[in-house]
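Every protein chain of the complex appears in place save one, which is left out.
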Amino acid sequence: MSEPFEPKIIAFVCTYCTYAGADLAGTSRLKYAPNVRIIRLPCTGRISPMFILKALQKGADGVLISGCHPGDCHFTHGNYHARRRWMVFRALLDFIGIPPERVKYSWISAAEGVKFAEFINSVTNDIRKLGPFEQYSQLIEQTQAPASL
Amino acid sequence: MSIEEQYRKRAMELLSGGAVKMVIGYGRGSNAERRRPVFISSPEEVNRLVLDEACIANLSGYLVNEGLLSDEKRVAVFLRPEGIRAINILAAESQLDAEQIVIFGFDVSGNEVKALKGIHVEEFEDVIGAIKEHAPEMGNEELLEKIEQMNPQERFAFWKEEFAKCIKCYACRQACPMCYCRRCIVDSNQPQWVNTSSHSLGNFEWNIVRAFHLSGRCVECGNCDRACPVNIPLRLINHRMAQEVLKSFDHFAGMSKTQEPVLASFKKDDSETFIL
Amino acid sequence: MAKIGVFICHCGENVGAKVDCTKLAAALGDHPGVAVSVEYKYFCSDPGQESVKKAIRDNNLTGVVVAACSPRMHEATFRKACAEAGLNPYLCEIANIREQCSWVHTDKDLATEKAMDITRSMVEKVKRNNKLQPIEVPVTRRALVIGGGIAGIQAALDIANAGQDVVLVEREPSLGGHMAQLSETFPTLDCSQCIMTPRMVEAAQHPKIRLLTYSEIESVDGYIGNFTVRVRMKSRYVDIDKCTGCGDCITKCPAKKISSEFDCSLGKRTAIYTPFAQSVPNIPVIDKANCIYFKNGKCKICAKTCQCDAINFDMPDTFVDLEVGAIVVATGFQVQNNSLYGEYGYGKYPDVINGLQFERLASASGPTAGKIMRPSDGAEPQTVVFIQCAGSRDPSKGVRYCSKICCMYTAKHAMLYAHKVHDGKTHIFYMDIRAAGKGYDEFSRRAIEEDEAAYIRGRVSKVWQENGKLMVRGVDTLLGKPVEIAADMVVLATAIVAQPDAKEFAKTIGIGYDEYGFYNEAHLKLRPVESSTAGVFLAGACQSPKDIPDSVAQASATASKVLALFSKDKLEREPVVATNNEVTCAGCWGCVLACPYNAIEKKDIVDRSGRVIKRVASINPGLCQGCGTCVTFCRSNSIDLAGFTEKQIFAEVMGL
Partner (left out) sequence: MTKILFSDKLDKCVERWKSAGLTVMGPVQRANIKTYAAVEHASEFDFGLILTDRSIKDLFFPQTEPMLRYTIKKDAINTDECLPPREQRIIFGARACDASGMAIDDPLFGWDYKDEYWFQRRNESVIVTIACTNADEFCMCTSLKMAPDSTKGSDVLLRPLENSKGWQVEELTERGREAFKTIADLLQEGSDTAAPVAAVAEKFDLDACVAWLQNPENFDSKFWKEISMRCIGCASCTYLCPTCHCFDIQDEGDTYSGIRRKNWDSCSFALFTLHTSGHNPRSTQSARWRQRIMHKFNYFPSKFNANSCSGCGRCSRECPVDMGITETLQEISKLSQ
C-alpha cells in the first residue's frame, strides 16, 4: 500500500451535548481529522446497538458513541440507560471478537469543544494504528454484494 | 413413592379437582433417550407423564402460547430451576400471571431426580438464590475458557466458523422461552436491521442481536443449544452475557417475579470505566 | 418518487473557503432522487430564502436539504421558509457542513469529500421524513396547588391574581405550613405570623382560589393541560358551612391534654381544635384518635355546646374530582428526627430541643407566650448551647447535604434569646457559617458582635445531665482544645428532610425524586422549577431545603410557568414523539419502566365483547418528550420516534 491507511469512522451523538460540543469545536475553529461522519440523534438513549452493526456493515473501521455526562442528560435519564446498554453490548462484541478498541464511548458536553476535537483526533489515530477492520470486511465481501460508492 | 409417581398423583388430583386445566410435562419420546413435551388435560392420561434424568427441556415457553392462559385458569408445568426462573422473568415482563402457574419443580443431580418443594414461583427463591451463588456447571466450561484466552482475531475466527453453519432456521429463537415477541426484530424489514440471509454477515448480525436481546434475561436452560440443528455453542454467548450483567449490575435473571429488567433500569453509579 | 432540493450555502467564505461548493453541488445533482442542487452565497439571507421557496414551488420538491451551518443555527429559519412555500416544515433537514466540516478541516479535498457524505446522508434521511404536524393539546385553565405553606400560598395568589382559577389543597386543618410556626424571620426579625396571616386570609378569600384544607391527593391522571385529580376531603366532623368559628366547642372540650403538633409537643390542645389561633379557615376539626366520644361512645359535649348544630360525628370523608391543566407541588419539608443522635440526648432530656421547638418558645403566640422557658421546669435558661449541623452534612448518621437555613436561624435564635434573656449566655457549635444571601452575613455578624453569641468551631461529642445541668462536651477545632459547657438548654439545628411520604406522593403524581425524597427538577440549572413531568411544577422546600425568600421566589416562578401554559387555548408541542405499533408490541412493558417521563401506559386491547385480547404499551404524546430511550429498548422494534425514525437513521447510515 502506497497511501497511508485512512480509517472510516462513523459517530452517533446526542444533539444536546456532543453535537453542540462539535459545533463549539467549529465555532472555536479547532482543527481535527476529517475521517468522522456524524449522525445526530436526540439522546444517547436513542442510540441502538443496531446502529453500530450497520456502521460496520457500511465499512466503518471504527464507531464513536457520545452524549451528555451523567446527570446532565437533557432527558434526565437517557444516558444512564444508554450506559448500561453499552456496557452489555461492549462485552458482547468483545466476546464475539469485535475488538472494543473499534467502538469508543465518551461523554462530551456542549462546552467541551476542545475535548471533542481531541477525542476525534485520538480515536482517529488509534484506529489508524489498528488498521482496517479486515475481518469484518471479509464478512461483507462474502455477501458478494457489489462495492458501494 | 418415586417422584414420578408422586407427581402423577398430584397431577391426577389437580386435574380431577379442576384446580388446573392442563399439566405440561414430559412423556416418552421416540427412543429411549428422548423425552417429549406432553400436554395432559384429563386425569386418565396422567400415566403418560414421565420424570427422570432425561427430562431436560425447559417447558416454560409453552405457557405463553397464544390463548393458553387467557381464560385465567391455572396450568401446571414441570420445571427445573431454570424453568422456574423463566416463569419469574415472564411474569416480570407481563407475559403471564404467575398466580396461574402451578409448578412441579424438580432438579437433577447426576442420575438422581429430586423434587423441589413449592407450588408457586415465590416459594423457590432460596433455590434460585443458591444457583446465583453457585452456578451449576453447564458442561462447556473448557471451551468457554479457551475462547476467553483467545485474542480478538482468534475469537472472531472461531465464531465465524461456528456462525458459518447457521441456516437461520430460528430453532434457537423458537425454543427460547424469552423469545416471545410476536414479531422478531429479524422479521422487521422497515428497515431491515438484521440481514436475513445466512451468509456470514447475516449470521453474525443475527447471533449478536439474539444474544443482546437475551442479556440479563437468559436463564441458561440450554434450550437454544439443544435445538440448534447445526451445533453452534449458542449457550456460551448467553452465559457470557449472564456473567456480565451479574458482575456489572448484580443482576441475576429471574430472581423474582417483580425483578426490573436490567436494561430498562439503571443506577446512577453504574460502572462506566470504558467511557472516555 | 422523491424530488429533493439540495441548497448549498457558501456562507460567504466560511464554507466556500474549505469546501468546493461547486463540486459538492454537482455531486449531489447526480444523487438519486435529487431534483435540484444549487449553491449560493448566503441562503439564510432574504433573497437566499426566496430562492429556496421558488425552487420548492417550481419543482414540486418533496424535501429540502440545506447544506450550511449547524441546524442549531438556522433549522428554524429554513423550516419556516419551507412552510411558507407550502412544504411541510418537517421535510426540511440541515446538513452541517460549516461547524462540523469547513471550520474544522484544513484539506479542501478531504473537507469536500466529507461535505458530500454529510449532505448525501441527509438527502437519504429527508427522503424518509414524514410530514409532521405540531401536537395540539387542549389546556384546562385551572391550576392545582398542593401544599398551603408560604410557597403554595404565593403560587396560588400569583396565579389567581392573574385571573386564573386555582385549587389550593392543604392536608392540615389550616393553611400556614411551617412558616406559621416561626417566631421572627431572618434577616429582618419581622414577625412571621404578621406577614404570613394576611397572605393566608387573602388566599382563603380570593374569588379565584378554591381552598380545600384537611384534604389529600388520592390520585393524579392525565398529562399537561389535562390532569384529572381526585382529592380526599378528610372528615372534620364539623360542618364547614355551619360553623362560625366561635370556639365554644374548643373551650368546653374535656380532652385537653393532647400534645399540640403545631407547638411541636411543647403545648397542649383539645380533641376538637384548630391548630393555632389564627387558623385559616377558622373551623375546628375533631381529632378522632383522641376524642372521648369516638373512644368511649360518650361525651358529645362539643355538639351540645355548639349553637349552630355544626358537629356531625357521622360525617364521612368526601371526594372531589378536579380537572386541572397544571400542578404546582409545594408540599414542603419536615425536620429530621433527632433521636438518631442518642449522644445529644434528644428525647431523653426534655431540655434538649430542636430549632423548630425553639421557634415555638420564642413565638409570642406560642405555648410560653414568647417567654424562653425550658421545657423541664419552666425556668429561664441562663446558658444555651446551639448545635448546628445536627444531622446535616453528616453522611454517617444524618444526611450528606447542607440544610441551608440552619446557620441563619441559629444566629437568629441566639439573637432572640439575647433580646429576651439579657444576661444569658449562648454558645454555638458550628462547622462553617454559611450566610450567603442578601443581608445574611451582616445578620450573623450582628449575632456575634452585638448579641455576643459565642461561636465555637467544632462538633459536639456528647450531652449528658449532671447536677441539673446539661453538660455539653465538644471540641474547639480552632483552639484544638476540648470544651465542656454546663448549659440549661440545648438547641439542635436539625436537618431539613423530605416529607415522610414524599416518595410515595411522587409516585402518585408521577414525578422524579432524589435519594433523599426531594423532588427532581427537569434541569438543575435551566429548568429549576419544572419537574420532569410536563405540566407539574415545583415550589419551595419539597425540592430542596430553602428559606422563605427562595421559596417565595420559586413559587412566583412556578406561577409564571403556569400562566405561560394558560396563555393559549391549546398547547403546541414539537411532534418529535414516540409511537407504538400495537400489532407487533409484545407487551413486555420495559418501555414503561424505562421512560423518564412516565409517558407510556399499559393498555388493554379488548374485543367487541370486552374480553382482553392483548396488552400493549400506549404512548401519551402529551407527555412524551422525544428522547427515544423506549425505541432502543423495544426488542420487537415496535416503537419508533417521529423525526428520528428507524428508517431515517438506517438511511442516513446507508447513505454515507
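The chains carry the letters A, B and C, assigned in the order they are written, with residues numbered from 1 in each.
Quick note on the criterion: a contact is a pair of C-beta atoms (placed from the backbone, for glycine too) under 8 Å apart; a residue touches a chain by one contact, two chains touch by 3 or more.
Just so you know, these numbers come straight off a predicted model, no measurement behind them.
Counted over the whole complex, the shown chains touched by the missing one are A, B, C. Only one of B:Lys9, B:Arg34, B:Lys114 or B:Lys146 touches the chain withheld from this view, namely B:Arg34. One chain is missing from the display, and on chain A it is touched by residues 58, 143-149. Mapped onto chain C, the interface with the missing chain covers residues 30-34, 120, 124, 583, 651, 654-655. In the full complex, the hidden chain is touched by chain B at residues 29-31, 34-39, 57, 61-62, 161-162, 164-165, 167-171, 173-175, 183, 187, 192, 195-199, 202, 223, 226-227, 229-231.
Keep in mind that, in the parts below, only the chains that are shown with their structure count from here on.
Taking the CA centroid of chain B as reference, the farthest chain centroid is that of C.
Once the centre of each chain is set as its mean CA position, chain A and chain C turn out to be 36 Å apart. Each of residues 185, 193, 263-265 in chain B touches at least two other chains. Annotation for chain C: residues touching 2 or more other chains are 594, 633, 650.
Every residue of chain B that touches chain A in the complex is listed here, in rising order: 147, 150, 152-160, 185, 193-195, 197, 199-202, 204-205, 207-209, 211-212, 215-216, 237, 240-241, 244-245, 248-249, 262-268, 270-272, 274-276. Chain A meets chain C in the complex at residues 10, 19-20, 22-23, 25-27, 29-32, 34, 37-43, 45-48, 51, 54-55, 58, 74-78, 81-82, 85, 117.
Chain B makes touch with chain C in their complex at residues 70, 93-95, 180-185, 188, 190-191, 193, 213, 260-261, 263-265.
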